[in-house]
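Left out: one protein chain. Kept in place: all the others.
== chain A ==
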Amino acid sequence: MFDFLDSGQYDLLGAFWVTAQLALYSAIGSLIWGTALVSMRVSPVPLMRAFGTAYVNIVRNTPLTVVLVACLLGLNQTLLITLGGERSEGIGFRLAVLGLVAYTGTFVCEALRSGINTVPAGQAEAARALGLSFTQVLTLVVLPQAFRAAVTPLANVLIALTKNTTVAAAIGAADAAFLMKEMIENEADALFAVFAVFAFGFIVLTLPTGLILGWAAKRLAVKR
């Protein structure tokens, strides 16, 4: 039943490696972009606040599939942006990372905002009383505590991101979902085995994330 594993025809580990890379690069990117967005949303400049709010509300309500398809059809096929990728899989991969960062950044922003809300007002007030500027209050006092409080929601975002990388198959990145689509058509009689293998792969990717970050959330939480 599982003989397709030995046939050497399918590069399962390679496909999951692409998935893991997609998740890793997008996670780093969306953490940075999400932090930038949340900084804008709490900043003293009204225009930045408005931009942050508008961006989050628009992108969060757009399906990820639309975001990625827009990256492919708009950025790549219309504007001919390749982001330095060569063949179509390479371009698909880079565009997918870009789309995932743009999309996941909004959820990181919301997670961090809820983290900021857990920081007692006295912390920021004390920092201001010491004469710190907004940037200093945010980067030295509020955000470090917000990150520690936001580990659990950020872990959920990361797990959702790992699962969302499958959408990259829609724009031709050679990830696990792309391989599964090919395999269930070729190995139709081993449908359940193929599904089991891929399901197992994703459980292996997401379960440790949840466990490790759940443990980290308890360790890191600010005791109040």
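Here are some notes:
The rule is simple: contacts are C-beta pairs under 8 Å (C-beta built on N, C-alpha and C of every residue); 3 or more make two chains touch, one makes a residue touch a chain; residues count from 1.
The rule is short, and it goes like this: contacts and distances are computed from a predicted model.
Selecting from "Acyl-CoA dehydrogenase", "ATP synthase epsilon chain", "Amino acid ABC transporter permease" or "DNA-directed DNA polymerase", the unshown chain of this assembly corresponds to "Amino acid ABC transporter permease" (UniProt protein name). Not every partner is drawn; the one left out touches chain A at residues 42, 44-48, 51, 57-58, 60-66, 69-70, 73-74, 77-79, 103-104, 107, 110-111, 114-115, 117-118, 121, 124-125, 128, 134, 137-138, 142, 149-150, 152-154, 156-157, 160-161, 163-167, 169-170, 177, 180-181, 184-185, 188, 191, 195, 198-199, 202-203, 206-207.
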